[in-house]
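One protein chain is absent from this view; the other protein chains keep their places.
Think of it as A, B, C and D in the order they're written, each chain with its own count starting at 1.
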Amino acid sequence: MSRTGVFVCHCGSNIAGALDVERVAAAAGKLPGVRYAASYKYMCSEQGQQLVKDAIAEHELDRIVIASCSPRMHENTFRKLLKDTPVNPYMLEIANIREQCAWVHADREQATEKAVDLVRMAVAKVAKNKPLHSSFIPVHKKALVIGAGIAGIQAALDIADAGYEVTLLEKESSIGGHMVMLDKTFPTLDCSACISTPKMSEVAAHPNITLMTGSTVESVGGYVGNFDVAIRQKARYVNHDICTGCGLCETKCPAKVTSEFNQALCTRTAVFRPFPQAVPAKPVIDPESCRKLIGKAKCGVCQAVCPLGAIDFEDKDKLITDTYGAIVVATGYELVDWAPLYPEYGGGKYSDVITGLQYERLVNASGPTEGKILRPSDKSVPKDVVIVKCVGSRDKKKGRAYCSRACCMYSAKHAHQILEKIPGARVTVFYMDVRTPGKNYEEFYDRAREDGARYVRGRVAKIFRENGKLICRGEDTLLGRGVEVPADMVILETAMTPAQDIRELCAKLTISTDEYGWVQEAHPKLRPVETQTAGVYLAGACQGPKDIPDTVAQAGAAAAKVCILFSKNEIEGSPMISAVDENKCCGCSACVRVCPYRAVMLEEIDSRELSGAVKRQVARVNAGLCQGCGACAASCRTGAIDLLGFTNAQILKEVDALCL
Amino acid sequence: MRLNKKDLNKILSILAEGRELFVPGQVRGIKQFKLWEGEAPELDGENTILPPKDILFPKTEKMYTYKTGTEAEIAEIVDMPERIIFGLRACDMRSIECMDSVFIREGFEDSFYARRRAKSLIVAIACSGAGVNCFCESMGLDPNAAPSADIFLSDGGDCYGVEANTERGAAELKKWAEYLTEGDVPKSETHCSLAPAMSRELSKKLTGIFDDDELWQEVTGPCIQCGTCSFVCPTCYCFDINQADAGGEGVAFRCWDSCMFSDYNQNAGGHNTRPTKKQRLRNRYLHKLAYFNERHGMELCVGCGRCISKCPAHLDIAEFIDKTAEVCHD
Amino acid sequence: MLRYAYYPGCSMDTTGVTYRISIEYLAKKIGLELMEIPDWNCCGASSAHAKGKWQALALPARNLAIAEKRLPGLDICVPCAACYARLLAATVAIRESAETRSRIEEITGVTVKANANILTLMDVLGTEEGMAACAAAATRKLTGLKVACYYGCLTSRPQAITGIENIESPELMEKIVSLSGVECVDWDFKTECCGGSHQVDAPTAARPLVERIFRNAKSNGAQAIVTACPMCHLNLDMREEEINRKMGTAYDIPVYQFTQLLAVAMGASAKEVGLQKHFYPAFKRLDRTLRKAGTLQ
Amino acid sequence: MSDIQSALRERARELLEDGKVEYVIGWESARGEDKTRPAFIRKAEDAGRLVWNRFCVNSTAKYLLHDRWPKGKIAVCARGCDTRAINRMLSDGQIKRENVYILGIPCEGVENKICQRCAHRNPLVYDELLGESVEEKTDFDRFANVREMQEMTLEQRRKMWEDEFTKCIRCYACRNVCPACSCRECYADQYRTGWQGKQFNSVENRVYGLTRAYHVGDRCIECGECERVCPMDLPIMLQTGKMLMQCNELFGDYECGLSADEIPALGTYNLNDADSFG
Partner (left out) sequence: MPVNKKWMPKILAFCCNWCTYTGADLAGLNRMKYPADVRVLRVPCSSRVNPQFVLRAFQKGCDGVMVCGCHPGDCHYTSGNYYTRRRFMVLKEMLEFNGIEPERFQTRWISGSEAAKFRDTVAEVSELVTKLGPNTVFNERRAENV
């Protein structure tokens, strides 16, 4: 028979002021199994806790009910208290007679009656509680960072500097992501290459970092501390161990394909390095454009030319599996494909209507025009330039209501660069609002206007060609009239969107995305770099549009979270997880289907049945993965799988107690 | 004595004065013994689907209420109204003899059953129509007589022959004096269509085939281990005791149980003495036809055929008897 | 089989007379059967449309009901863009909500299922069969004439109802009218607003809109503008001289219905396509083209 | 009927002679010509006992659960509804397909009222088909009885179910004959956890009735065995029928036992499921 102790808290006047705590304690005293009932002014205080300890010792209590505030407030306080008493911390139930009783019922009599009911339910439930002990999960101190833009690079470096092994994956053939494409960065106008290439080479040289380019995640199994990850590394057709990166093959390759890195402003060869400062600084062969690999022609000139014989057309994709303790998702962003969304801006018909990134490649020294701003159509220097902001952002009709955060600043940067590099240029910026939320951002925006950028408040309704000029027709809402600005070149600051295959990757990591595909953080304010799946963290634009300063800050935060995880050899899992009674389980896999975390699997066991020893299937719970939601317990018809802490017996007793 | 059938209703109202009168009748489409509400009882046709067992040995019977806490109180439930079972046939009468032997005569006297039995007057009637599954004659019964009933009515066409077999019966007949006339009524000649080769020797020999696995596997194959046969059988008397607990106070009750259920033989610690259906059905047949005989001197099967008509797997105890009769002879 | 129910609409006998007679010529030439819906009523475009939603739906719905009963199984060809927009809006509203349908049936007193599809004349001629028939009949090529195809607004908007992919620069009229041998220029004001009815109540405000269209057409080398709706044709054709006079421009761009060019290419004389009824002289341009192309006959 | 019966006997004898199967589950005639009983033929010479006529009403499939770990294959004579039961048990992972040798019997309906509402007279899965397939019946509304019930007022329904469940004697025949009821230990037998009281009263009976309907509702193959075996003639199919009708209306047309890897409606979800909750 249980020996229960009931402690009713006054909570100063919060509870005692609204209901008769003495009567509740007295009523509790008469409940079956209750050996001791008392009330006290502040149960969570030192003296209150001491009262509990003394009562346990004196009355040999084996389970405790605290009638006080919400369990969400002090459940842990009282669990910690029980740790240094003979009573198991989980032989405890809290009756919420403050937030859900004293504070919300004016009638003192009804409040008291309800409090008695709530205490009776808690006592009935605690009678069926069982001592629970935490399970411990080993931690592999090795991290996997997916995506090697500035976010992934920074996170990998921080984790590696903390002394842990890191594998850094990058889908493309070189790391650097979008940042390395930029010319200058706001607000300091640092040259983007100068501040990112050193980090890229540091990554390549770091002893703790294994860099794997052309690699994507094939599958993820296991759980926090023990993720079994299969990685697919695409065939490079160039043996990077032998190749010295001399570039001879690139000069001889006959194939001409649009360069993705240079935003299709120029072409590249089939064996190529995306840009001069690529890391690893060795070329790869693109199977879709190499004539020999497509099988169109014999070619193979690069193989013939290569002094070291590094070219190998028989190269195959490699599948590497490894175990990681933590995973950081840093897959970054892509620019929205604006052409189909904006037929009114010519829908991609006019080559002189370019995106911000294409402009960055034009103005970048290592770009197709060696930094000279020449418009793509006739390579002439554009005198009149129009910059259109919020193309695809902040526009429900075009499918994205969010603001892409960084374009206000880099459009001011573009205006400044054009005015500086092209004497006599006239720059008009069409804007709705200019948002400058960072340090020195507002001052940067002022400088752009002082340089002569003309900011017109209104959206561009139509861009059309007339007399050799691109007419940007919009509205100046401040003057309240339509306006038409002829331009030689138009830069569209297009919206950021998540990487193409992000939903697929999130499905593998069992983390969710929002409606647009941005990865869902555990809590927007309190846990921005964590996800619902323990051990999987986020950094950078994959979580939502952001600029480089925020991205680097998040990368550091994610690295810190990984280091916290790796600081212990094992993690304490919550004991309130599901458990299976193998005697009752008939292996119907109803629970396996409903588990959101794939924490329950069918396993074959040896079992003595009437017809002798047989093998049969039963459900098994993986303590690391189970988050304790209880969907399996409710789906199990025979009650074989049950959620410890909220077992069927406990809840049934709680329901019965309500109506006595 | 003779009783004109037209006066039956008056007799029933005499019987029902201050007492609960149970007569065969339809309750929601199921013929069973029900409280008489003035309608004409369904005395002819096939026997009731549910036996009168429920009256003396109810499905669920409150034994006592209790209150825990500092001073525990246990209040036994004693209220028991006078009852009359009217329209009983020979087979059901024999089943009451069996129950009496179990609950009263042999070994420990069950106070609950005994109290109910003492307050029950039984008016049996000659069997007016043997069902297709009836075989009471093979079990040594005469469908047209019920020697142990308080009052027995034999069927004389437009009137009943009335005779009292016990003093209670005789005392009761005094109240009917006004409607009784002299003269007796010839015994009716109802016979069973089914006659399995049951006999006392077979009952003795049955325990001999306990280990004949092949036979039992074949006989018990179709059984689905439900409780239908137990709960329609007039003589199954197994019960389970449990509490309906309502937080420290509640009721202890006794309710029907069936040896066919898987958890019937579940011992503490999980061991089950009769885990397979072969063992359980064997136990049931042998208990009905052999074990009971050893202790109480009569078979526990009265041949009413209710289990045969209601068995989902169409198992048939009569066929079993014939089959084992062959096996036992050679 | 080129056989459709036909809803002419009110402007066919008035401002759109050139459109009507060129359609009739064209239909005869290529064997297109247009079965006029008997006792058709106003499509609710102008006034009703502005006054109330239910009136604007009930009026076209009545036409649909008659077409369903009297011309079952035929899709409805609607040459005028405004009528097309109203009939299509009614069809979509009825198909999408049973409640709207019962309300309309209550108002009009007729049952209407709206299972017939609503097509513009361009849709009809743009079908494989239509194109083949026109190509075969259009022997007299108007080579050398550069035209800008102007769609106006109602054949493509609202996108939710018309379902047109690219509402900024549709391609359908180019496809059909080039059968007559003309060369279609690439310009950007295909679906720009022509001011619509505001040409009447606010001419000074609406005039620049039409001037804008002429300016873009001219700067992209167009010698004529082609339309597929009586309202578009009227607003461009009638206002050209006024614009030249009032805004000091010198546009010399006649405005034709695409069916007129096709009819002429099929051998129709100037009178048979009503060139003499234009506000801005339209004969000279065509005549010179034919003469230069040596196909005047 | 008779050529199927002779084919059945012959194939059973051959299977037993070749030792391909341990035993054959079929039907044999019981006392009286209008009754048959499930038969377990183990020896080839006993194959003659097998019968196939319109009195073969017992479902043979559930007996596979009485021998979950057989030494060899078990042959089972299966009508359309029996094969649906086999699919049910396969989907629930209770039997292995390789343990079962299915002798499919096209059935034109036996002496069971459910056969008027049977849409699958031809076996859905079999190793052998003994006879040509018969024409399926489609002229019936699967949920006629449920719809009829719904016409009644709430009070009428309350009264009707209260009466019906007072009749129930908790013999658990409906549970023991149902192919969807395959738990090792039924919740009703777990008195310690306290799901279900042992006492026989209308409320406990209702709890049992509704709970079982909920447990098997979205997996019920509408074989009608529960109603056939109920000694007290309770309309059990109304409860599971209502569940199936709800699944039909809410989650798209829904019928169970049609394949061996079905996901029950309540065991999965769809992002835009019907949601009339606030």
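In the analysis below, a residue touches a chain if its C-beta (ideal position, glycine included) is under 8 Å from a C-beta of that chain, and two chains touch if they have at least 3 such contacts.
Predicted model, so just to flag it, every value in this text is computed and none were measured.
From the options B:I30, B:I104 or B:V251, the residue with contact to the unseen chain in the full assembly is B:V251. Of A:D20, A:D62, A:E113 or A:E466, it is A:E113 that touches the chain left out of the display. Residues touching the missing chain, restricted to subunit A, are 70-72, 96, 98-101, 103-107, 110-111, 113-114, 117-118, 121, 510, 512, 532, 576, 594, 596-597, 627-631, 633-635, 643, 646, 648, 651-652, 654-656, 658-659 (touch as defined at the top).
What subunit D contributes to its contact with the hidden chain is residues 146, 149-150, 154-155, 157-162, 187, 195, 199, 201-204, 206-207, 210-211, 213-214, 217-218, 239, 242-243, 246-247, 250-251, 265-266, 269-271, 273-278.
Simple rule for what comes next: only the chains that are shown with their structure count from here on.
Sorting all chain pairs by how many C-beta pairs they have in contact places B-D at the top. One finds 66 Å separating the Cα centroids of subunit C and subunit D. Each chain gets a centre from the mean of its Cα atoms; for subunit A and subunit D, those two points are 48 Å apart. Chain contacts: subunit C has no residue touching two or more partner chains.
Shared interface positions of subunit A, i.e. residues touching 2 or more other chains, are given as 583, 656. Residue ranges of subunit D in contact with subunit B, taken from their complex: 30-32, 35-40, 58, 62-63, 66, 163-164, 166-167, 169-173, 175-177, 185, 189, 191, 197-201, 225, 228-229, 231-233.
The residues of subunit A lying in touch with subunit C in their complex are 343-344, 346-347, 462, 464-467. Taken in their complex, subunit D has these residues touching subunit A: 67-69, 92-94, 182-187, 190, 192-195, 215, 263-264, 266-268.
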